[in-house]
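Heads up, one of the protein chains got dropped from this complex, but the rest are sitting where they should.
Moving on, here comes subunit A:
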């Protein structure tokens, strides 16, 4: 953005030079930021390839013997592949949870944007208030609520709270108000489509970029959610991967060798996030660009 506007504002011969300078500066800032964010991941990758002994004795940011696959094998062999189970749990909590949360948020936001009903603004304001309450603050009240119905330490204890996304409702409402024209909904009604059919066949197409955004945000939020499972779950078979790795990490003083598993496990646990992002950002970019053209 700054690179585009800079030449317009400046005049004369210096404009090209300045534009190069500002471009270099912008690139430098981005390069530093990239380095800052990628170095820990690089460290994680390098550490994951080392044997236990090399871990403390070799340079932390460069390879020793390449043992990545042996380490992964050891991780999956440990305690009957419980790590694989955790990965699947996380995929289920985050995948299904984010999909349903997106659907509910889109329906709610769309309804608030497109239908006039009593208490509409009050409802929206309450949901907006929900954006301000951190999920961590709700974990303990949720635990006490779930205790009352005897549902702690179950799949539902983590899954149900994941279906709520106040931010998603907010985004859907804004996006629906801006990008789904009332005329199109009218046209659909005239053609005989019911409200539900209109929503699913016409409006969701136009909401797609917002939906992808909500899904991504919610997926990452659930995948990284650690505090709620920590408070709710006692059965190892129900753990998501974040909680499982944390539990292992607290056992390091008892079983020092487990450290290597925590490291390789951490590496594997971020791969699904990377795949989801790379897979979905295509929709995201094209959607935002479309929005800009309107």
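In the analysis below, contacts are C-beta pairs under 8 Å (C-beta built on N, C-alpha and C of every residue); 3 or more make two chains touch, one makes a residue touch a chain; residues count from 1.
The rule is short, and it goes like this: contacts and distances are computed from a predicted model.
When the unshown chain is looked up in UniProt, the name that turns up among "Cytochrome ubiquinol oxidase subunit I", "nitrile hydratase", "FecR family protein" or "Multiple sugar transport system substrate-binding protein" is "Multiple sugar transport system substrate-binding protein".
The residue from A:214, A:231 or A:267 that touches the chain not shown here is A:231.
Residues of subunit A in contact with the chain left out of this view: 52-53, 55-57, 60, 79, 140, 143-144, 147-148, 150, 152-153, 230-231, 233-236, 246-247, 249-259.
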